[in-house]
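All protein chains but one are shown in place.
Here is chain A:
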């Protein structure tokens, strides 16, 4: 049995149908992913008094379209008021923790990959094992460690008296910085090591013959060549640490040192009901810094992922 040869029309119709189907599916996915965000945004710019919750995805056009609520930025003001302390604490936490884990991870990977010494594989295995320690397993030891073993709190009492801007409660943020750095170190080392394994061994040897020491090779050759990988690690660590709630609850527990994710939990909730516009505005506000980081490091990130 034989088929008639495909006509010009047949050959054109096939791909066209497929293309249309593809775009329908893609549009559907865009809607699916964006509608919750769009809904949140629309809710956040509705006046809490006129918010009914009936059509949260429509823009607030009350006098024109009844039932949609009145336009107002009141929720944003409230969110900023409620979260400002947490936002500052989170920034104080996340910037050093991200930079430290990236920098230390890069150094560890350099020492474990490019520099040759006996027993480095064993040490590297310990690093990798660190990736697989579940958060839940370390919660109690962490509390014990920071509250009962390490006298960080007492060390901060004189510091707070001496230095401006330093408060006694900052000891909790320092504890959290160290915890996040330690926990992020294995994955950062793994990422950097994969990158360093691809660097030319002859290039490192050439640098050695050129008279560069181990530290100079790191500073002048390895570090400049790691910039794309730093973008990957920074985005990853920033998002991880910014969004973390578990360690924050465990170590900070309550008080002035609370970070943005902790503040977000309670905002807009009272016995009289939930203030949805306030909650939405606060959620969007809390997510904003991670977006900014993505935009800032995005092109380097793509480079780092591609190499």
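We take it that a residue touches a chain if its C-beta (ideal position, glycine included) is under 8 Å from a C-beta of that chain, and two chains touch if they have at least 3 such contacts; residues count from 1.
Note that contacts and distances are computed from a predicted model.
Visitor: Tell me the UniProt protein name of the chain this structure doesn't show, selecting from "ABC-type D-xylose/L-arabinose transporter", "Aminotransferase", "Proteasome subunit alpha" or "Energy-converting hydrogenase B subunit G".
Guide: "ABC-type D-xylose/L-arabinose transporter"
Visitor: Please pick, from A:133, A:157, A:203 or A:246, the residue that touches the omitted chain in the full complex.
Guide: A:203
Visitor: If I consider the whole complex, including the chain that's not displayed, which of A:175, A:221 or A:235 touches that chain?
Guide: A:221
Visitor: Considering the whole complex, which of A:212, A:249 or A:287 touches the chain not shown?
Guide: If we include the chain that is not displayed, A:212 is the one touching it.
Visitor: Name every residue on chain A in touch with the hidden partner chain.
Guide: 200, 202-203, 205-212, 216, 220-221, 224-225
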